[in-house]
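A protein chain is absent from this complex, but the other protein chains hold their places.
To keep things simple, chains are lettered A, B and C as they appear, and every chain counts its residues starting from 1.
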Amino acid sequence: MKDRYSRQKMFKPIGEDGQVKLGKKHVLLIGCGALGSTNAENLVRAGIGKLTIIDRDYVELTNLQRQNLYVEQDCHEQLPKVIAAKNRLQAINSSVWIDAHVMDANYDTLRPVIEQQSIDLIIDATDNFDTRFLINDISHKHNIPWIMGSCVGSTGMSFTILPGETPCLQCLLDAMPVSGATCDSVGIIAPAVQMVTAFQSAEALKILVEDYEALRTTLVTFDLWNNYFQTIRVERAKKEQCPTCGKQPIYPHLQYENQTKSEVLCGRNTVQIRTGNEIPIDILATRLRKIGQVKMNPYLLSIDYESYRTVIFRDGRVLIHGTNCKDIAKKIYYQLIG
Amino acid sequence: MKDRYSRQKMFKPIGEDGQVKLGKKHVLLIGCGALGSTNAENLVRAGIGKLTIIDRDYVELTNLQRQNLYVEQDCHEQLPKVIAAKNRLQAINSSVWIDAHVMDANYDTLRPVIEQQSIDLIIDATDNFDTRFLINDISHKHNIPWIMGSCVGSTGMSFTILPGETPCLQCLLDAMPVSGATCDSVGIIAPAVQMVTAFQSAEALKILVEDYEALRTTLVTFDLWNNYFQTIRVERAKKEQCPTCGKQPIYPHLQYENQTKSEVLCGRNTVQIRTGNEIPIDILATRLRKIGQVKMNPYLLSIDYESYRTVIFRDGRVLIHGTNCKDIAKKIYYQLIG
Amino acid sequence: MIKILLFAQLQEEFGVKDIEINLMETTVSQLKEILKANFKFPSLDHCMVAINEEYAMDFDTVQSGDTVAFIPPVSGG
Partner (left out) sequence: MIKILLFAQLQEEFGVKDIEINLMETTVSQLKEILKANFKFPSLDHCMVAINEEYAMDFDTVQSGDTVAFIPPVSGG
């Protein structure tokens, strides 16, 4: 009874056996913002074996309203999120192996992480669809389940993707969404984050204790402020010709030409980001007008946001003026475009 | 933009005005275990004016699996939960006024807290129905909304009670449940806690920013492992003759004879607890057999649990042998009986 | 066919999480009696009952096609 996991082992579908399994499992968590913080904390409190966390960002004051692992002191020290996270997580549970990487999650950086060790589950806690489609391809190529999660305002969604069984993200969304609403453009409340992580963490526990029967097969989406809740049956979305989970997969987002690329423009204090797609700047303009001064012409949109001037071209190029740092530029880019 | 609440103010139903309102509000949180931790953290991160927390317990190793505010060090120091909570909450947000009370929540102790200051909302994070019915009476007598929450295993429920509008707990449950399943007898997983707090905190934000239109009017209940979710319309449960919210309220749980009382039996290293009701010891026996050695005869049930021998009489008396401390005895009592 | 959803500890007591009963029409209290008679010791008396996500009383009618949820109060926190 004095065991720290006793209340979890009393829960029948986990039990002693489940707890032993949990202790041997390795989870890869991509992103350590709002969804990442709570997912990480849940898994570490639950006693998994190893948690690998990847995030390129550092802790800022505006994070504290919803990102559970961080305190004011982490902001003052401008600690990278994964470092602040690791400090707190080890204080919570010193017996879990935490492997923290301050880095951008892209195929170049993720590949060694995936190929050099066995990973039982990937949890999506990113803030953009570029990375979600990358995770989706990696999941299917390496046969690792992943749990999608996203939130904005008082809304959120989650879906559990098992390679070879469920539809994948590509099946559900057809094309890369041109632009998803972001927490930085329309806001977010903490309960929406927690609702998504409640679903993600419950699904994670089911996968890690190997109770596949109990997995949710529906996509869940909700709006906490307006009291909406939908669980959507998605079996029919699965496509035989899907480039990721279909019969002849090509994993499009692992291919060089489809990856979002960034480069420092020498001597200009500017980073250029190139996406594979057109950007619908008129849709974007409506949203961005709320957070900064927007100027537009038929070819481009420019916005002053934080201390950067960002210029977004319809053809898919984005210039972030005011920095030579690719990670800062990517952060601004995903805050604006999502 | 550099404001710590910027992402919350961008959320339209809160906005600048809502944030100002939040900063003036005072919430009373009863209990600082699993539901209490997360509710407290959400409210403090959101920037309410003042949070009063009441809990009689100290941090133990078995709490760490789900109680978000606490770390291993708090266990080693055996800190009272509200003290450990306050330390963490002030590190999260130094500008919120935290008023922490290490005490049992009963009418004698709550009365001064309620009567000496204005309270905008009470949040239920208790682990027993005695205290919930007490909160229900206090809420109606003093016209303060409260948000019920409870969880066990992978299930939970929440309901928002507005005096004079919604049915109250007494309307919904008719009689005091003889015994609710407890986390200490059937276990609990952290995502179930977070799902309840997601609902509670979202409702709290609506009440505190005075967006009453947005309040959920249904009772929500779910089972995360089995993928159940129900939102139950309860308008018709409201009763005119309800002793708490009816036309002639008598607030039964504020009356001395109905309160659960405890007394130290001198020289016997025993505390006696007297409830107002009969206890169905046969129903209880099935559940308690899982966590300790149970003996039974037609009049009583005895169980060895933790380092105490507890004897439960059918007529509503309970003896906890092995302690002279009422708070320890009450804790054991609620862990067993709920 | 009436579909019955069991919440929380009822799942353990019944050994299943849902039940389908082939009945055209009954009342909540009759339904409780049927369940008590066919399953060993369920603590149904103190449950909340909802028919198609609406709070129900003992005398309410349950019809074929309805989903009835039995929700025992849980006290954990």
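What we mean here is this: contacts are C-beta pairs under 8 Å (C-beta built on N, C-alpha and C of every residue); 3 or more make two chains touch, one makes a residue touch a chain.
Since the structure is predicted, the reported quantities are computational estimates derived from the model, not experimental observations.
Trainee: Can you list the shown chains that the omitted chain is in contact with?
Mentor: Answer for the hidden chain's contacts among shown chains: A.
Trainee: Among A:Ser94, A:Asn226, A:Asn269 or A:Ser307, single out the residue that touches the unshown chain.
Mentor: A:Asn226
Trainee: Among A:Glu41, A:Asp104 or A:Asp127, which one touches the chain that has been omitted from the display?
Mentor: The missing chain is touched by A:Asp127.
Trainee: If the hidden chain were put back, which of A:Gly33, A:Pro80 or A:Pro243 would touch it?
Mentor: A:Gly33
Trainee: Give me the subunit A residues in contact with the hidden chain, please.
Mentor: Answer for subunit A: residues 31, 33-36, 124-129, 132, 149-153, 155-157, 172-173, 175, 177-184, 186, 188, 218-219, 221, 223, 226, 228, 230-237, 283, 286-287, 334, 338 touch the chain left out.
Keep this in mind: only the chains that are shown with their structure count from here on.
Trainee: Taking each chain's centre as the mean position of its Cα atoms, how many Å separate subunit A from subunit C?
Mentor: Centres of subunit A and subunit C (C-alpha means) sit 40 Å apart.
Trainee: With chain centres defined as C-alpha means, what is the inter-centre distance between subunit B and subunit C in Å?
Mentor: Comparing mean C-alpha positions, subunit C is 26 Å from subunit B.
Trainee: Provide the list of subunit C residues touching at least two other chains, using ranges where the numbers run on.
Mentor: Subunit C, residues with two or more chain partners: 12.
Trainee: Indicate the residues of subunit B shared as contacts by at least two other chains.
Mentor: Correct list: 153, 183-184, 186, 188, 218, 226, 231.
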